[in-house]
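The structure appears below as structure tokens.
With one protein chain removed, the remaining protein chains of the complex are shown where they sit.
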Amino acid sequence: MALVKIQNLTRLFDVSKPWLNRMIERREKAFLTAVSDVDFQVDERSTYALVGESGSGKSTIGRMLVGLLPPTKGTVEIDGIDLANETDDAKIDKIRADIQMIFQDPFASLNPRWRVRDIIVEPVAARGGNTDGLAEKLLEQVGLSVMDAGKFPHEFSGGQRQRICIARALASEPRLIVCDEPTSALDVSVQAQVLNLMSDLKDNFGLTYVLISHDLTVVRHMADRIGVLYLGRLVEEADPQDLFESPKHPYTKMLLEAAPRMDGFGREVTPPDGEIPDPINPPSGCAFHPRCPVAEDICKRDRPAMRALGGARVACHLAD
Amino acid sequence: MVEPVLSLRNLSVEIPTRHGIVKPVDGVSYDIGAGEILGVVGESGAGKSMAGNAVIGLLNPPAHIAAGEIWLKGSRIDNLTGEAMRRLRGKEIGMVFQDPLTSLNPLLRIGDQLVETMLTHLDISQSDAEKRAVSALEEVGIPGAAERVNSYPHEFSGGMRQRVVIALALCAEPSLIIADEPTTALDVSVQAQIIALLRRLCRERGTAVMLITHDMGVIAEATDRMAVMYAGRLAELGPVRDVLSHPQHPYTHGLMASTPLASAGKSRLHQIPGAMPRLDSVPEGCAFNPRCPYTTEKCRQAPAPRPESTSAACWYPLAREKAS
Partner (left out) sequence: MSEIPVPVRPKSRLRIALESDVFFSFRRSPVAVASAVVVLILVLSAVFAPLIATSNPFDPASLNLMNGFTPPMQPNAFTGETFLLGTDDQGRDVYSTILYGMRISLFVGAAAVAFAMVLGITLGLISGYVGGWTETIIMRTADVQLTFPSILVAMLIFGIAKGVTPVEYRDQMAIWVLILAIGLSDWVQFARVVRGATLVEKNKEYVQAARLIGRTPGAIMLRHILPNVLSPVLVIATISLALAIIAEATLSFLGVGAPPTQPSLGTLIRIGQGFLFSGEWWILFFPAVTLLALALSVNLLGDWLRDALNPRLR
């Protein structure tokens, strides 16, 4: 059963100069296409990972998923309810409690002037729910001490702060948690602790995760299904096993090849060519064609549609 | 034995604070030879960057070198005056930082920055310097170098900018480059390009490189030897192949095991209990003892022995075959 259903999701950002400058310089409005025609589904109680480099639109998708940003086109349905177009307040309120988010920077995601107890119970307190002993219970569940409830965020290390963020995310008993680079600000040994905690909580509470990350190793460890993004477009979607052992899209291949390996002593890789193009003026056809080693004429002309290939889905004219 | 380019002898850095003296670097010794890349790994707060800053004389007061010596090509540099150190920086030691934007002056064309650096440190004419600037950019793989010397830093992409920084660090032909997290801000595909570039330049010119990073994968691919730091101290030092495949220090072993890569296929990652101690509360004896599975009474009392050329700072180093 799919908990999250995303269709033709597109998001543009207005990056035009101010109105007066445009009038004087006679420029058109300029738009940055952060997300372009993305669709995928996330099954209940599974972990769906979105990977991509900077500018791939993964964080923008995450923010549209939780309703922090309205889509320009397309729909995000969570449990059949579309937050951007739903008019029934009761339904919106219910679905808001079902979605939570864990952010990247554990130093910016906790209000420095609030005590930990107040931070953790806010999702419940804001709805007028009963918060007696809730913070203490959640702190223990994420491996912190009951004594910590009265402290301020600055008294904690990065890993402990991320645990507090997780506790806050759990407070409203959500079904879906969107994790935006949850461990990229953490050291390796702390990352292991946080990832293990996330796995345990998922099993204990039957959570569904959408994991956003640029780190292929984290994604491989955590995900049940992986979507690879390039320049705002979903280029490949597959199970971890398939994706890492037989990547179909040339971009996925390039990404896997370029990622450093622990056993790659003195490995001489031919580094990939070029860098990610400007999202304001993306290349025609397939966005990857200027860097693609196998590109043909059709790749410059037509944008490839997503098609099924084995257990995977891939947006490439030439993949087989 | 060839003389190393850089040699740290028992280096300690101290910071006096309200709550007493903390030691972000505590008795660290290692050498880097010509044409060698030494990787320095450690978690945040382990002192890896502080050691690099001490070498280039860029410690922020009140931090200062409290003990030990730093030797560069046979001469001692830790007791140099500010002016002498400034001349040495740039001439003998090049620097590459995490954020390429902060290392470049946004108001100067990159060609002018290269020429200025060369004129300061090398005995060459203006026109020679201008020619060398173009070839320096070509060497780091910037396409159309002849035109690009007239561009400003903001006209380059992140990866290209880091190449410019490397060209700038190399243009005075230093014998040592300190690269502090040079690829952390870059995407995977660009990171691979920068690593390949650093390795090629190091090999071709015989420059010694101190590569400071937290990424084990980068260390494995880029470096010849590696030093693992923990709470300001050296935990393990040795050829990268030995240290990564057969770590002898329980900390290195735990660190390696906790990367998701090493646990592929397992449902849980290996965990080291606890967290690295804050620098103002480093435990007695071996700094790792409260988190170590093999701790004995000895570890709680006596500081671990300093690592020799290739071993771990541990009373009970893991046997080669046991750790795999």
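Here the chain labels run A and B in written order, and each chain numbers its own residues starting at 1.
Keep this in mind: contacts are C-beta pairs under 8 Å (C-beta built on N, C-alpha and C of every residue); 3 or more make two chains touch, one makes a residue touch a chain.
Everything quoted here is computed from the prediction, not taken from an experiment.
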Touch assignment to the omitted chain, from A:Thr33, A:Gln193, A:Thr208 or A:Thr252, lands on A:Gln193
Out of A:Asn111, A:Thr270 or A:Ser284, only one touches the absent chain, namely A:Asn111
The listed residue (A:Pro123, A:Pro271, A:Gly285 or A:Pro304) that touches the chain absent from the view is A:Pro123
Missing-chain contacts on chain A, rising order, are 63, 66-68, 92-93, 96, 99-101, 103-105, 108-115, 122-123, 126-127, 143-145, 147-152, 157, 159-160, 163, 165, 168, 172, 193
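In this text, only the chains that are shown with their structure count from here on.
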Rounded to the nearest Å, the gap between Cα centres of chain A and chain B is 32
The answer for chain B against chain A in the complex is residues 43-44, 157-160, 187-193, 195-196, 214-218, 220-221, 240-241, 244-245, 254-256, 258-264, 267-272, 275-276
Contacts from chain A onto chain B in the complex sit at residues 53-54, 157-160, 187-193, 195-196, 199, 214-218, 220-222, 254-255, 258-269, 271-272, 275-276
